[in-house]
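Every protein chain except one is present and positioned as in the full complex.
By written order: A, B and C. Residues from 1 in each chain.
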Amino acid sequence: MNLPPRRLTSQLDVTISQPADIVFSVAVAATYTPAEEVLTMHLDGQPIDFHEISTNSGTRLHRVSKLPAGKLRVSYSALVDSPSLGMVEGEDQEIIYGRPSRYCDSDRLGQVAWTHFHQVPRADLVQAIRNWVNQKISYTPGSSRVVDGALETYLSRKGVCRDMAHLVITFCRAMNIPARLVSVYAPGLKPMDFHAVAEVYFDGGWHLVDATGLAPRQTMVRIATGRDASDTAFMTTMSGLTTLDRMSVTAIVEGDLPTDDAVVPVSLG
Amino acid sequence: MNLPPRRLTSQLDVTISQPADIVFSVAVAATYTPAEEVLTMHLDGQPIDFHEISTNSGTRLHRVSKLPAGKLRVSYSALVDSPSLGMVEGEDQEIIYGRPSRYCDSDRLGQVAWTHFHQVPRADLVQAIRNWVNQKISYTPGSSRVVDGALETYLSRKGVCRDMAHLVITFCRAMNIPARLVSVYAPGLKPMDFHAVAEVYFDGGWHLVDATGLAPRQTMVRIATGRDASDTAFMTTMSGLTTLDRMSVTAIVEGDLPTDDAVVPVSLG
Amino acid sequence: MNLPPRRLTSQLDVTISQPADIVFSVAVAATYTPAEEVLTMHLDGQPIDFHEISTNSGTRLHRVSKLPAGKLRVSYSALVDSPSLGMVEGEDQEIIYGRPSRYCDSDRLGQVAWTHFHQVPRADLVQAIRNWVNQKISYTPGSSRVVDGALETYLSRKGVCRDMAHLVITFCRAMNIPARLVSVYAPGLKPMDFHAVAEVYFDGGWHLVDATGLAPRQTMVRIATGRDASDTAFMTTMSGLTTLDRMSVTAIVEGDLPTDDAVVPVSLG
Partner (left out) sequence: MNLPPRRLTSQLDVTISQPADIVFSVAVAATYTPAEEVLTMHLDGQPIDFHEISTNSGTRLHRVSKLPAGKLRVSYSALVDSPSLGMVEGEDQEIIYGRPSRYCDSDRLGQVAWTHFHQVPRADLVQAIRNWVNQKISYTPGSSRVVDGALETYLSRKGVCRDMAHLVITFCRAMNIPARLVSVYAPGLKPMDFHAVAEVYFDGGWHLVDATGLAPRQTMVRIATGRDASDTAFMTTMSGLTTLDRMSVTAIVEGDLPTDDAVVPVSLG
């Protein structure tokens, strides 16, 4: 597929109240080779150093340590005009992403998944799970808490993109289908923000499943990949005391957004 | 340290009721070079093929696929007479093992950890956590369920080695100390079984913390390493229907068992 | 209906380690007029005083206060040969027993109940709920904990009489049908013990629903009535330290046990 160039930016304003050690996850994954890419951090207006940490999942983390109190601004921009290389995936990935995780408690929801989906033919399972979550879970900003897992979403029938992705992942794992969470830049998302979608393994590859249907999958750009939201937070305070004051995200494609037909498998380009 | 040779065996008898795909995690970690090592699998008395999957955490998984119904026996034996090489650890390991996980819900128990430990000097924190779990959690076989996480253990004050290790890990992470779970062969453990202990990062290295005090840490031999018990199960049925009928584990050192002083840091040898 | 006489006994042996205040609920409800009834308590072999507390639900509680350390034996026997008078029920009962309670968290399980039962005609609802619990929940001694509520039973699909009754009650309430828990003497139960069943309000009266099917409902004899097991414990230590050492229960009808057809409504006689 011929993907249009995607121009991405994010900016975080953070107040450091006590000397802090922070990890950011806002840059596109290591599988891309952006035509342009700039990441800067400033403390009280002065540029500061940070360093990049590579991970086995292709997620690029950027860490600042021993930051004194002050106002931190993190600015990222990238132009992605070529498709992603495939992720390097060992056979263990298929096993690891089948396990229950913090917010995808597939072990507790095993019987529930079975009840809903055991009569669905294997080939239709992922689509059936996507549709169930799309239809039964009401997308409701403010309805969930960061400690909530898939069980809460299942019981309350409410959540945001993260919760809906967690439930998709949980049902997939409970039905023995490996699945994981991906944070993305998502052109077309309204209101614009970081987005979270499920990535599910079938037919020999990983495919995006977005039960929210809020943005076309084809033009999403991968940031972090992991078991669930515990692995994909855009900001993690390792020590110290911080407050996120403001955040802005943009993701734009040149030309028209593609049309996304939810029944067609899409892999991250 | 001069470690005595350790002779390890495990044997699992499994009934396959419906064609199954199973992953075993009973072999010592990839960081060892055992003087002798034999792993065999037999189905209804006939030897069968399996293959090994390496993982980033050094855990060696052994997988059998499309196994027809029958009686499966898995037999493992090893003689470990040299110390383990260090694990290859990226800086991301320290970050990843600081995150909440399925059975170590450090995000929910953050305030609880703070209440118990915020007055403890940093240098004494791991020991204080170990002692708290050792003294407050009653080692009680049969008291916990496989879906239980650290919150349940904290509330009920009961559990087995796995639960006590999960609570140690959870408290550590809540206090910003990376921690993970290790399944081990543990000479001296009574009754003999697979054992689970916490491994905690401080002073630039990973150290074993065993709140049960049931076996000396020095002579333990690492099997699997992961975020919690979701990563270290000795047997995972990926598909099909299986029943574990019988399991036996042995772990013997030549000569006397070392004495383990709980206040001295020990790394896995 | 002509009910056969029922002969009931229970005996509890309790060690008092620290001076205690205990409430027992082993006597038949206030709606019966037993032909014979004896309740005695002995501490270290000497008879001791206790007093009876009446409750609005017809449950008779027997309380001993300021009991010194020692061995307490509670012995109860009764011969019930006439049917129960109806309970005195205000309109508020129907409202109160529609509310969520400690172990019947019908508010959390509302969507789940709706999923399973919204297509069932109103007249068949209670029977459908009874059958679902009977078929899907595996009666498994030792599988549940005293702090477990209906959500745990729903997820694990395992439990004992108390858990199955809690789930029946929870589903009923979630479908706007008042329901409560009754502890009973149950002739025919094997192994003999105190039994717990749901009592559900429909067609203008309260009817027994026993998803375990372990004993005929007609000859059960009511002990305590309440929202859930928090109201029907046979022994509650209000203060002090006690251990239940031994308990025996018998419940015998003269002649044959009646046959219980689960589809026929039965009220407690």
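Operating definition for what follows: a residue touches a chain if its C-beta (ideal position, glycine included) is under 8 Å from a C-beta of that chain, and two chains touch if they have at least 3 such contacts.
Small disclaimer: the values here were computed from a predicted structure and weren't measured.
In the complete assembly, the contact with the undisplayed chain comes from C:S101, out of C:S84, C:S101, C:S156 or C:S183. Contact with the chain that does not appear here is found for just one residue of C:L85, C:M238 or C:V264, C:M238.
Listed residues B:L3, B:V112, B:A128 or B:M247: the one in touch with the omitted chain is B:V112.
On the side of chain C, the interface with the absent chain consists of residues 23, 53-56, 61, 63, 90-92, 95-96, 98-102, 105, 107-108, 146-147, 176, 230-231, 236, 238-239, using the contact rule stated above. Listed by residue number, the positions of chain B touching the unshown chain are 108-109, 111-112, 151, 155-157.
In this text, only the chains that are shown with their structure count from here on.
As for how the two copies chain A and chain B face one another, over half of their interface residue numbers coincide.
Computed from the mean C-alpha positions, the centre of chain B lies at a distance of 43 Å from the centre of chain C.
Centre-to-centre, using mean CA coordinates, chain A is 49 Å away from chain C. Rounded to whole angstrom, the centroid-to-centroid distance between chain A and chain B, based on C-alpha atoms, equals 30 Å.
Listed for chain C are residues 156, each touching two or more other chains.
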